[in-house]
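The complex appears here without one of its protein chains, the remainder shown in place.
Letters A, B, C and D mark the chains as written, and numbering starts fresh at 1 in each.
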Amino acid sequence: MEPILDVKNLTMKFGGLKALDDVSIAIEKGQIAALIGPNGAGKTTFFNCITGIYDPTIGNVEITPPGKNTQSLRGLKPNYVTERGIARTFQNIRLFHGMTVLENVLIGRHCRLSSGIIKAMLKPPSQKEEEKQAVYDSYKILEKIGLAKYVNEMAVNLPYGAQRRLEIARAMATDPFLLLLDEPAAGMNPQETKELDDLILWLRDNENLTILLIEHDMKLVMSLSDWIHVVDYGKKIAEGTPAEIKANPDVIKAYLGEESDDA
Amino acid sequence: MNTFLKSLTVGVLSMMMFAAPGFASETIKVANAGALSGDLAPYGISALRGVEMAVEDINEQGGILGKKVELMLGDDVCKPEVAVNVATKLVSDGAQMIVGHVCSGATIAANKIYKDAGIILISSSATNDDLTLTGEHPNFFRTISNDGAQATLMTDFAKNELKVKKVALIHDKGDYGKGQMELAKIAFEHMGGVEIVLFEGVTTGAMDYSAIVSKIKRSGAELVMWGGYHSDASKIIQLLKKKRVDTLFMGADGIYGDNLPNLAGEFAEGVYATGPNDTSSNPMHQALTKEHQEKYGEDPGTFFITGYTCMQALAAAAEKAGTVEYDAMRAAMFDITVDSPMGPIGFDKNGDIIGAGFSVYRVIDGKYQQVN
Amino acid sequence: MLKLSNIHTYYGNIHALKGIDIEVEEGEVISLIGANGAGKSTTLMTTSGIVPAKKGTIELNGEDITYLPPDDIVKKGICQVPEGRRIFPYLTVAENLDMGAFLRNDNDKIKQDLAYVYELFPILANRRNQAGGTLSGGEQQMLAISRALMSRPKILLLDEPSLGLAPIVVKQIFSIIEKINQESRTTIFIVEQNANLALKAAHRGYVMETGRITMTDTGENLLANEDVKKAYLGI
Amino acid sequence: MPIKQQLKQSLIIAFWFMILTFPIMVIKVNTIQNIIVFRWFNLLWVGILTFVASLVWNYFLRRTEDGKKKDFEDDTPLIHRLLQNDRFRRPFLGLLAAFFIAYPFIFPMYHTSIMISALVYVMLGLGLNIVVGLAGLLDLGYVAFYAVGAYAYALLNLHFGLSFWMVLPLSALLGTLFGVLLGYPVLRLRGDYLAIVTLGFGEIIRIVLENWDEFSNGPRGIADIPAPTFFGHQFNQDNTMIYIYFIVIALVLMTIFFVNRLENSKIGRAWIALRDDEIACQAMGIDKFKTKLTAFALGATWAAMGGVIFAAKTSYINPMSFTIWESITILCVVVIGGMGSAIGVIAGALVLILLPEYLRAVAEYRMLVFGALQVIVMVFKPDGLIKSVRKVYTFKTSQEPQQEKIAHGTHT
Partner (left out) sequence: MRWISILLGLSGTGAVGFFAVREIIMYPMYFFELFLGGLTRGSIYALIALGYTMVYGIIQLINFAHGEIYMIGAMTALIVATVLGMWGWNTAVIVILAFVFAIVYSCAYGFTVEKIAYKPLRNAPRLSALISAIGMSLFLQNYVMLAQTPDYLPFQSLIPDFQFWEPFAHIITSVEITIIITTVIVMILLGLLIKFTRIGKAMRATAQDKVMAALLGINVNNVISATFVVGSATAAIGGVLIACHVGQINFYIGFLAGLKAFIAAVLGGIGSIPGAVLGSLVLGISESFFTGYFWSEYEDVFAFAILVLILIFRPSGILGRHDTQKV
């Protein structure tokens, strides 16, 4: 089977600095994959290259959405990448602070709605219908993620953990097949992390999603991932199952440290 | 919020107060409209002072048709859209005659209102040809000659008296300045024998004109003809002199008056300008100048005398017509001869002044002196 | 030596601290743990005078410093390493350190201290002419701590020193923190997510929930406490 | 702060201002006649005025700051709260409508005339509000589109004899077209870079109009632009003014109606989201560039229509009416009124345009007062006179899923 995401020889230069150096990563359908590595290793840059925020210097990103042909994402603007079915969250929460929870998710629905300016001004029945449907769909997503009780709250007033989940809900609203999570557990307490763990598994199993995540919480990564990729100084240094990675001496040296159990 | 509502109420109330109609006609209402603020204010204020002084004199002598004259003011900052509002205001406040406006553009815009309301308009300074020659402004008169006359004078003088062969026409891109230079260009082309080596506009108020000065020098022009006002002229003249570019400099009434010699100081020596005929030998003119000196502590500005004459002409026409009704007034305007500080003047069928014209002046010892 | 009593702080309309009491003794390492949004960072920002308290008093060695502007508080010897490190991105490493010693005039001692931090973090010495913004996260954290040390603080406030760092770097940072405390007797006040690490390193700890202090004890006791274990250690 | 200390502080401030204003307020030089006048009384006035002003200023500044900290209650502006109240809304709107309908018949023409100017600014303000208030794009060259509309009417009428009613929709299209043309190359710029480039475009259009005589008649401008006709009937001057007044009223209502709908649509949401966070927006599948361009072009559309009205009302246009100050004034209308708030923009336009007109009584000082007021309003009400209250989408769970309704209500 074709990998659902196939990144080939990705290199990204900023001025003289190579943030990514010939990184190739393939992700199978239905996998939960993790990308780990020290700070500044290029993990977020990798996400940005896939989602079109950066245009990689060399390399190609190919996707094979379920039931569709393989296509290249090279040179696409971020919004087109999203339209093709890749959604993401951000390391530092980027919610729209002036908006309610529902509206945040509605923004996520944006690219699946069709009405334009003229319709917005004239408001024909079809447009009203679409808006209604969008609100309904958004609410359903919130229900699934477990945020339904906050639906009319302002996003900024949510507890921290809920804000992180809202980012996921918002990403889900774009109907993705591949979800990229950038440090979803950062700043969460153990209880919240546990819930996140469950949510990610649930998303994979019930929503048919493939998930790639960046995370520093090794416990989460090790328990959740099917496959782990390790980068350091922009280069991929290892990949394998959690058990293999834990035992990999290069990874221990660069990232985990000697006693890798207590973090 | 409360404060906002309050201020709104105050606003509405004050509007209602303004709204009280002003037709209690114990007086004759004359309005003076023009730039009283902004960078062209010196011109507007000089004209206003003339009008004010004339109103005082007329009222001392018993007013017009036995009624005192009441002067209303409108400030249009020389902007057409403001002029329209000002005109509307003056008309709604019951003005029966208007002196103004100062700038041609504002005058053209505002006159639509006056024309419809049937009010005579007389300007001391709007020189644009269109105002009289197109026939679209039948209610318009002026106590200053038009741009065409001025341009002819300038170009004739340049060719016949100064005997220049190459001339640079520089303007400030404004309606007045550019209009002047376009007329001059046509006149030169019509006459032949003088080559226009440069025809350019510069940005008013710029900090540096050295590039255009270099360009003038390179063009080999013997005369720079300037369309615009005194402040930019002064900058260019100074730079020409400082950079030892030996060209003559000539402008129209925009640089006539004391403003330019005052501003440019010694650098202004030798600058030519056209301006309303010198009538300073007229005893009335001398008396008025003296009065101005006493009242304001300075010499009168460019349009002081023409402004005074405007008011005189209106008074004379009203007296002659015996009424301030439009048709009679207008007819009378063509008939009157006013004994003004500029000498006896009248108006031709277009509304242009008869009996006054332009002369050429040159700055000698810090003052403009007539040369032709 | 530092005493916060009944501190109330507002962020705009949000009542962030609802009557905080914290005491820090000289030479101690104190940890303040709690969930995100509990008000830990606000506690530090209020202490540093960036978000002044609305009510309550902060005393330093008996002197009231509640309403002093931030720069005067630094002059009194309280220096903070804020969350997110806040390195000056366009200043070089050396210039960043120089800014740490902004209030000092004793050039000889500054040189000594500079040598000391370069010894603590040799990597900074190698990068002294590199712009701060080009350092990696771990290096930036080291630089941030060194920069604060350059002001010779009596009390060092550390906000989330482990945030977003690789496990190996986190360990290194915490060992250095302990070293600083032992070698120069600097009082250290740490705010941390990572309760495990923070409580291990601390003499005493405070637990904070939604703007209030809910528990305080020695580090070991807190580590052993069932509630803490459940809520913050995930055991 | 104790009174005594305050007085002392104000005394110091007064003293400082006396020194500060000394050369300019006290010494008046006339370098033409070499006269110096010392006006010592001014010094006294400055001292007294600044002393009082600083006391008042400090008092209000402290009050605003205290207010900020303890204000937990609903900070929705009064007018919005009143408008939500049905009992109040109907009579209020009825009265308002009655007032505006009766207005030109009660007041003399001058008041109608300046009210038209103010209403044109309401249109312009609402249009710019889309660009600045909703989409967060600082446009300092908005006047360019205003000029496009005005010249479109003047020229199309001059050369092809097109009437007002034909040009009005045409100019809207032209405005949109120019919005796209000018927006296309520059909308990738951020923040103040965008501001200065749009300012540049505004000036470029004006300079071209000024110099390209063959096209625009140069600085002489275009005169005798006809007023709109009523099914071919031309009114006299007074009635034309009233007629234009009602046309503007209709256009303003239309603007409010459409802008409101846009704001509460998918596109409006995208604008606001884009203002908050561009990157997140793109990750949500919003085409950043296209969305910004839409805002820019729509803003231009209204400016162009405003321009047509302006030309029809003034009957004479020349490039001097479209300087950068005009753009700044429109921006002030939006910001002082309250960015993002339609009611605010209306209030802003009425205050900023009518105020200087009524301040004509103190003609000399009006711009001084106007400038000072801008500072004061911004210092004490940084969100503008009427703070924007956005309608937020709320979801009512009590309803059956299939008949979900979007309820518009104010978030408190």
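Observations
One rule holds in what follows: a residue touches a chain if its C-beta (ideal position, glycine included) is under 8 Å from a C-beta of that chain, and two chains touch if they have at least 3 such contacts.
In this text, all values refer to a predicted model and were calculated from it rather than measured experimentally.
Note on the undisplayed chain: of the listed residues B:I108, B:L183, B:M225 or B:L263, the one touching it is B:L263.
When the missing chain is restored to the complex, the residue among D:L138, D:I242, D:I256 or D:L355 that touches it is D:L138. Those residues of chain D that touch the chain absent from the view are 16-17, 19-21, 23-25, 27-32, 34, 36, 42, 61, 132, 138, 185-186, 188-190, 192-193, 195-197, 200-201, 203-204, 207-208, 210-211, 278-279, 324, 328, 331-332, 335-336, 339, 364-365, 367-368, 370-375, 378-379, 382-384. Listed here are the chain C residues that touch the chain not shown: 48-50, 69-71, 74-75, 79-80, 82, 86, 88-91, 95, 98-100, 102-103, 147, 151. Mapped onto chain B, contacts with the missing chain fall at residues 37-39, 41-42, 173, 200-203, 205-208, 210-215, 217-218, 230-231, 234-235, 238-239, 242-245, 259, 262-265, 267.
The rule is simple: only the chains that are shown with their structure count from here on.
Considering the contact criterion stated above, the chains in touch with chain C and with chain D alike are A. Averaged C-alpha coordinates give centres for chain B and chain D that are 34 Å from one another.
The set of chain D residues that touch two or more partner chains is empty. Within the complex, the chain D residues that touch chain B are 32-33, 77-79, 106-111, 113-114, 117, 210-211, 218-221, 223-224, 236-237, 241, 310, 313-318, 320-321, 347, 351, 354, 357-358, 360, 363-364, 367, 385-386.
For chain A in complex with chain C, the residues that touch the partner chain are 17, 37-40, 91, 159-161, 183, 186-191, 193-194, 216, 218-219, 254-257, 260, 262-263. Across the interface of their complex, chain A is touched by residues 258, 261-262, 265-270, 272-273, 276-277, 279-289, 294, 298, 390, 392-395, 397, 401-402, 404-406, 411 of chain D.
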